[in-house]
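Heads up, one of the protein chains got dropped from this complex, but the rest are sitting where they should.
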Amino acid sequence: MAQVGIVGGTGYTGVELLRLLARHPNVDIKVITSRGNAGSRVDEMFPSLRGRLDIAFSEPDLEALADCDLVFFATPNGTAMQMVPELLEAGTRVVDLGADFRLKDLATWSEWYGMEHACPSQVEEAVYGLPELHREAIRGARLVANPGCYPTAVALGWLPLLEQGLIAPESLIADCKSGVSGAGRKAQVHTLLCEANENFKAYGASGHRHLPEIRQTLETVLGREATLVFVPHLVPMTRGMQATLYGRLVEQGVDLQRLYEQRYANEPFVDVLPPGSHPETRTVRGTNLCRVAVHQPQGGETVLVLSVIDNLSKGAASQAVQNMNLMLGLEEAAGLDDIAVLP
Amino acid sequence: MAQVGIVGGTGYTGVELLRLLARHPNVDIKVITSRGNAGSRVDEMFPSLRGRLDIAFSEPDLEALADCDLVFFATPNGTAMQMVPELLEAGTRVVDLGADFRLKDLATWSEWYGMEHACPSQVEEAVYGLPELHREAIRGARLVANPGCYPTAVALGWLPLLEQGLIAPESLIADCKSGVSGAGRKAQVHTLLCEANENFKAYGASGHRHLPEIRQTLETVLGREATLVFVPHLVPMTRGMQATLYGRLVEQGVDLQRLYEQRYANEPFVDVLPPGSHPETRTVRGTNLCRVAVHQPQGGETVLVLSVIDNLSKGAASQAVQNMNLMLGLEEAAGLDDIAVLP
Amino acid sequence: MAQVGIVGGTGYTGVELLRLLARHPNVDIKVITSRGNAGSRVDEMFPSLRGRLDIAFSEPDLEALADCDLVFFATPNGTAMQMVPELLEAGTRVVDLGADFRLKDLATWSEWYGMEHACPSQVEEAVYGLPELHREAIRGARLVANPGCYPTAVALGWLPLLEQGLIAPESLIADCKSGVSGAGRKAQVHTLLCEANENFKAYGASGHRHLPEIRQTLETVLGREATLVFVPHLVPMTRGMQATLYGRLVEQGVDLQRLYEQRYANEPFVDVLPPGSHPETRTVRGTNLCRVAVHQPQGGETVLVLSVIDNLSKGAASQAVQNMNLMLGLEEAAGLDDIAVLP
Partner (left out) sequence: MAQVGIVGGTGYTGVELLRLLARHPNVDIKVITSRGNAGSRVDEMFPSLRGRLDIAFSEPDLEALADCDLVFFATPNGTAMQMVPELLEAGTRVVDLGADFRLKDLATWSEWYGMEHACPSQVEEAVYGLPELHREAIRGARLVANPGCYPTAVALGWLPLLEQGLIAPESLIADCKSGVSGAGRKAQVHTLLCEANENFKAYGASGHRHLPEIRQTLETVLGREATLVFVPHLVPMTRGMQATLYGRLVEQGVDLQRLYEQRYANEPFVDVLPPGSHPETRTVRGTNLCRVAVHQPQGGETVLVLSVIDNLSKGAASQAVQNMNLMLGLEEAAGLDDIAVLP
């Protein structure tokens, strides 16, 4: 059994990671840290884990973490970068579920996250943990930057078209919708049930931190600059994310359905739906799946892609486990065989 | 007091109409028909009306309806057109909340609604009931086709840009989201709480009946053909609708905020939010308001408009009351002064 | 027009009060105070009020408040009692929506609210603002203690039985359920959408502040001691409250339905449903109504009463307006004619 640690496991990403790891056949959770909750049992905070996880939060302790084979950071942005270099030094591999190592361009990172980066060379080393794009690099990586939720849904929705150069890079539109859990388990007013329930709204229309991350992926695949309009919306539900993607086809007559099916034929966690389908977020809830459908409305020049994931799973914790599996040489799908609870 | 009738008041549009009319200072509900529920009291079906509406459903009866000053049809498509000619003949004015008189092109209507039209000349006569566009014609109309919910949200969102010719008509995208009440009060599986709750999905991506209606309005205003991609989505909430509208600006440097504020300065039911705002559907719930915000993400060439309404109110029943007010020479805002119940 | 002031209008009770008063035909909101938000417009915090309320929050200022005919306190417990004596002195009437003046027994009050009371003689003077029980006293009152939400739902459910001495006072059970808005508009974790949504739980089973308040009302009516088990539960919805009340009948053969109908025949805001009914919270949402049904399951000796209110309306703000109407000699139902928005 591999030994893993978690830094900062009191948020929604943390509890989802705990759920997955508590049942994972090949790993043991050796340490889970939380400055604010050190000493209290994990299952007191999350009673869903009663009887399944016999561990308490502890103070962050580099030595204990360095004893692990792999450490997950489920911490606020700017935290992981303070500890990662020492852990890597000690031979511990790291998956950061935050944004510290996602953007290769440090100036862009500083602009959006409002601080200087603490370890530029680790940024360079880090592999962007989207297995469908960088599987081999992830296998060998010491440090993986786990993608953001929107960037995952958008990238998987557009990959086949981008790789084949089939959409115009200067007019991409990603109209995205997320459940409220994306905002985290923080005491704040705007995500109270009474504020978010029975309500729908856009947010961050003038700029969202996931915009440069999405653009970086698009440009990596395209090999050129892309212009993207990205508008996130808040959906009155706990989990689930949809990217509704609009692009202008530069070539007519391509069998888009076949393109998607072939591209993802061997991907265990991307499911291309039959023609004419509309994926539902609830069918991927609590799973590592991305379900995708491709449309060409009225046979026009716009290609429409509908891509759904669970923002806390494939958009965070289960993708982190998939990355861990690859990094530790385990079965890629180990511990990721949940079927969405429906209804 | 004007006497009004309602044909088919057992759906969600019907009960919203009843709520508004029961409190309206200038009208009395004289007759409400329902084939299936004739004889039973309205407040048995809708206990929210107990003590406020002392009336029972009756069999549809042309004579009783013809005695009314104005009749609302809140019926399935294809019903109103069977009765409207005779009512008009009898001097009764009509507001149809269904789709029978919305599309001027009969071939298009038949294609989308799957039947022959029963009264083409009334289609020609009917005024499309969007007061912000056709106020004067509505005042004089005998027959008003009350707009669909999506078409209302989209039209009010784009009107200022369309009128000034500021967006390219060949690449319009309307990514729209609706609460579940848009699907009506029908016994069906896919709108059960257990199916629609905690779920998000697109639907009708290959074509929706509101597409030709939206296009007709766009083309009326533009005076030329428009190409529109329209993708509706189902939001896990009862009421509320947002249109997220993307267009390509054909002219830079226009003060879009000012354009919107000036266009709607005298409109009692369109509220242009301050720059940088994101309207919330709950702020218009149960009201006749449309709240709009205009953005230009990253200062690029895409203009983004966020437009919210309550699909059952401004998207149906309260807009019908606004039209009635105009047709009967009443105060346009009479009976429409609700403030959204929040939270 | 009467001039009214509101102290502390930034919570859910506050915004509901603002909605009702903004449309009230006989009053003007002259001042609304909030230490934390002084200077900012009310409609910035609550965009639902845009165009309907042209006022900004101000610092609490005794003089400005004393200029009002009546002041509402929608403040945390312990605040009103600091200002009320001076306001009464100045001839301003007061409705306190908090708990400062609800309990006549000061020791009990201190035990549950954890502080000494600042003005015992005003506690003595205060009238408990349940119009169905104390209408005449409210009319003449300078200071009204607006009842809590649970106490309102429970009292109205049991009044007819208590007044006739028909239930055994030693085994009363109130199993109550509330929407999440009862917990207020505070930044806290346990009422986040992601915590409260799709979840049901009891809370405060070992003791809740409304227990002594309910008991006080029961004992006032009974004229003797009562033993009550009160278990509140949290329902995953924003508004609405149900009290499911169990009592042992001490006399068989009474026509309970008739008893309830007669008791409430002249009450404008209590609606006794037909035999066999189950009231729904949504039918009273945003209204001042309490809907009640009385059952005798299997004809046994337990009488079951189902009582529903909107916790923020009849359970707080609209009952406060009803009290204001009585105190100012206005029509009791003025400004309280909303019909629940349904669905």
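For reference, chains read A, B and C in written order, and residue numbers begin at 1 within each chain.
The working rule: contacts are C-beta pairs under 8 Å (C-beta built on N, C-alpha and C of every residue); 3 or more make two chains touch, one makes a residue touch a chain.
Just so it is clear, the structure is predicted and the values come from calculations on it, not from any experiment.
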Hidden-chain contact residue, picked from the options A:S48, A:S110 or A:Q252: A:S48
Hidden-chain contact residue, picked from the options C:D61, C:E163, C:E198 or C:E225: C:E198
Touching the absent chain when the full complex is considered, from B:A38, B:M115 or B:L193: B:L193
Given A:K201, A:R215, A:R285 or A:K314, the one touching the chain that is not displayed: A:R285
Residues of chain C in contact with the chain not shown: 171, 173, 175, 177, 179, 194-195, 197-203, 205-207, 227, 229-231, 233, 235-240, 242, 244, 246, 248, 276, 278-282, 285, 295, 297-298, 300, 302, 304, 306, 308, 343
Footprint left on chain B by the chain that the document does not show: 12, 180-181, 185-189, 191-198, 236-238
Chain A, residues in touch with the chain not shown (by the definition above): 12, 15-16, 19, 22-23, 46-52, 181, 185, 197-198, 238-239, 271, 273, 279-280, 282-286, 291, 337-343
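Just so we're on the same page, only the chains that are shown with their structure count from here on.
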Cα-superposition angle relating the copies chain C and chain B, to nearest 5°: 180
Same vs different contact residues, chain A with chain C, by half of numbers used: same
Maximum centroid distance from chain A, chain identifier (CA atoms): C
Length of the line joining the C-alpha centres of chain A and chain B, rounded to whole Å: 39
Rounded Å distance between chain B and chain C, as computed from the means of their C-alpha atoms: 37
Centre-of-Cα separation between chain C and chain A, whole angstrom: 45
Residue numbers of chain B (touch at least two other chains): 197-198, 238-239, 279-280, 282, 285, 343
